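Let me give you the structure first, and then I'll get to my questions.
A single protein chain has been omitted from the complex, and every remaining protein chain is retained in its original position.
Entry: chain A
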Amino acid sequence: MTEQSPPRWASETFWKKTAIWVTGGSFVLLVILSFDSMKQISAGGPRVPAYSVINKDVSYRFDKAKQRYQPTIGNDAPLFGKTLSEEEAEKLVDHGKKTVQAKNCMNCHTLLGNGAYFAPDLTKAWLDQGWGAKESREQMMVNFLLDPEKNARTYGSNRKMPNLDITPPEAEAIVAFLKWMSSIDTNGFPHNFIALGEEDK
């Protein structure tokens, strides 16, 4: 049988050119979108609050217009009773974030829903009803981080967080990081989450 050249749409050259244009085009679009996303998610931008938000009351409520949950920023509620400047707040949150990485939290927990599934999500950990009351929350969180075995919160699962040799300054920094993270607008994730203090609203 004699060989016939394939139609243009099935030829190697056609698909080679298509592959180059499609790849190039998609990548250029991704770069443009990335510039815009960076603008929107920088700390202090429209979606990710400045680090000094830890001086305020943070909560999470259902927004009827958007039909989804959203973080809300309220009155002054300084963390550990200290109002921090933007720089001090950033330094504290930064220490917390570094500790979360160095202790490898992400290989048990999820943060913003990403990580491992052996322990609860930390996105809204600051707002969890499990802390009982707003007044005692900070200290309970610190105590838990310092000695998770003694202060275990296993909810009957027998799964205990190990002692990770977290120091008191590291524990406070982690709490600051968690409070700041809970204020990020995550497009309604997690859904149906009733924050501490919002039970009757």
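Keep in mind that, in the parts below, a residue touches a chain if its C-beta (ideal position, glycine included) is under 8 Å from a C-beta of that chain, and two chains touch if they have at least 3 such contacts; residues count from 1.
What we mean here is this: contacts and distances are computed from a predicted model.
The listed choices are "Lipoprotein-releasing system transmembrane protein LolC", "Sigma-54 dependent transcriptional regulator", "N-acetyl-alpha-D-glucosaminyl L-malate deacetylase 2" or "Nitric oxide reductase NorB subunit apoprotein"; the UniProt protein name belonging to the chain that is not shown reads "Nitric oxide reductase NorB subunit apoprotein".
Only one residue in the set A:S26, A:S85 or A:Q139 touches the chain that does not appear here, and it is A:S26. Listed here are the chain A residues that touch the chain not shown: 1, 6, 10-12, 15-16, 18-19, 22-23, 26-27, 29-30, 33-34, 36-38, 40-43, 47-48, 51, 90, 93-108, 110-118, 120-121, 124-125, 128-130, 153-160, 162-165, 167, 170, 173, 181, 184-194.
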